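Of the protein chains in this complex, all but one are displayed in their positions.
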Amino acid sequence: MKRLLFLLALLAAPLHADSGLPPAALANTQLRDPAQEAKAQALMVTLRCLVCQGQSIADSDADMAGDMRALVRQRIAAGESPDSVRRWLIDRYGDYVTYDPPFNGTTAALWLAPLGMIAIGAWLARGSFKRRRG
Amino acid sequence: MKRMLLWLPFAGFVLLFVVVVSGLFAPADRTVKSAMVGKSLPTFALPAILPGKPGLASAAFQQGKPRLLNVFASWCIPCVAEAPQLMRLKSMGVPIDAIAIRDTGPAIQGFLRRNGDPYASIGDDKISAVQLSLGSSGVPETFVIDGHGKIVKQHIGDIREENIPEILEALQGAQ
Partner (left out) sequence: MIAEAGLAALWFAAALAALQLALAAIGVRRSMASGTAGISGDGLTGQILSAVRPVAVVQGALAALALGLLILVFVRSDMSVLLVAENSHSDKPLLYKIAGAWGNHEGSMLLWVTILGLAGGAVAILEHRLPRPTLIATLGAQALIALGFYAFLLFSSNPFARLNPAPADGNGLNPLLQDPGLAFHPPTLYIGYVGISVAFSFAVGALVTRDVGPAFARAMRPWVLGAWIFLTLGITAGSYWAYYELGWGGWWFWDPVENASLMPWLAATALLHSVTVLATRDGLRAWTVMLAVVAFSMSMIGTFLVRSGILTSVHAFAVDPKRGAFILALLAIYIGGALLLFAARVGTVREGNRFDLVSREGALVANNLLLSVVLGIVLTGTLYPIVAAAMGVQLSVGPPFFDKTAGPVALILVAIMGAGPLMRWRRDDANAVLGRMIVPVAATGVTLAGFAALADGIHILPLLGLALAAGLATASIAPLWKRDLRRTPLFTWGMVVAHLGIAVSLAGMASDSAFTQQTLVAARIGEPQHVGPYTITLEGVRPVIGPNWSAIEGKLTARRGDGAPFTLRPQSRFFATPPTVTSESAIATRFDGQLYTVLGQMDEQGRWQLRLWWKPFVTLIWAGGALVALGGALSLFGRVRRERRAAKREEEA
């Protein structure tokens, strides 16, 4: 029995969290307004957890991810637009923090590649077709 | 024309290979750097975490003299490693302020007792709000702030002996 209680006490403290503190208030609770929560959720899945191995802040158990979720929810509840919150985070962490890369000189090749590939593919494929006369 | 087309896949593969090799032999720097370097410190005011130590506000960095801002926590192991270096900087007359991330008074007190106290003030950031506004993504990190509140340099990770000269240099340049 004592062992079980000890284990329970051990497990009650968050183990994967680095700090001893509980998550922020809005890290794991939803906003009251479903429309605002939907906006916040849509934004959170596109923001990168900075201390994880490739997860969005919506999918991560890390402390910092929780704090970032709290920040997003708090700002959206205060009336800020998702784009403005995203911008704020990009101003702090650069484009790395968003999973939606912007369209600029560096990423032009990335965004235009699909169109380029369709064009090249279509052009290559026309060699397989019969020439129709009349 | 057709002959050239046949070499297209090979050319594509060479391009792919070059990209991959560059990733392998020039590995991407995985540290997340703050994009606030060169910009003004965001406005903040954090309460004190210890009774004897004042809290920290951004106004403290507008007094005309460069200061160091150390982001740390009692639960952070590398912070213990850098404590001697911070004491050294303090002994050289460098003013150091701190923000304690997700921490409690007693824990901080214990940490300072064990590792020394180089800080003029320590702000209490229980939900990492100020840490996020600085573009800091972990502990420990140290920011060099000039006398007008502009972030001049960010040092990620614990400060080691070999990092002291560059930090002093940054402080000098910020005068």
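Letters are used for the chains, namely A and B, taken in the order the chains are written, and counting of residues starts over at 1 for each.
The criterion applied here is as follows: a contact is a pair of C-beta atoms (placed from the backbone, for glycine too) under 8 Å apart; a residue touches a chain by one contact, two chains touch by 3 or more.
All values reported here derive from a predicted model rather than from experimental measurement.
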Next on the checklist: I need the residue numbers on subunit B that touch the omitted chain, in ascending order.
Outcome noted: 2-3, 6-7, 9-10, 13-14, 16-17, 19-30, 32-33
Checklist outcome for this item: Interface residues of subunit A toward the undisplayed chain are 4, 7-8, 10-12, 14-16, 22-23, 28-30, 38, 41, 45-46, 48, 52-56, 58-59, 61, 94-101, 106-107, 109-111, 113-114, 117-118, 121-122, 125, 128-130, 132
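The rule is simple: only the chains that are shown with their structure count from here on.
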Checklist entry - subunit A touches which residues of subunit B in the complex? => result 2, 5, 32-36, 73, 75-76, 101-104, 107, 126-129, 131-135, 137-138
Checklist outcome for this item: Listed in rising order, subunit A residues that touch subunit B in their complex are 18-21, 24-25, 50-51, 63-64, 67-68, 70-71, 89-94, 96, 124, 127
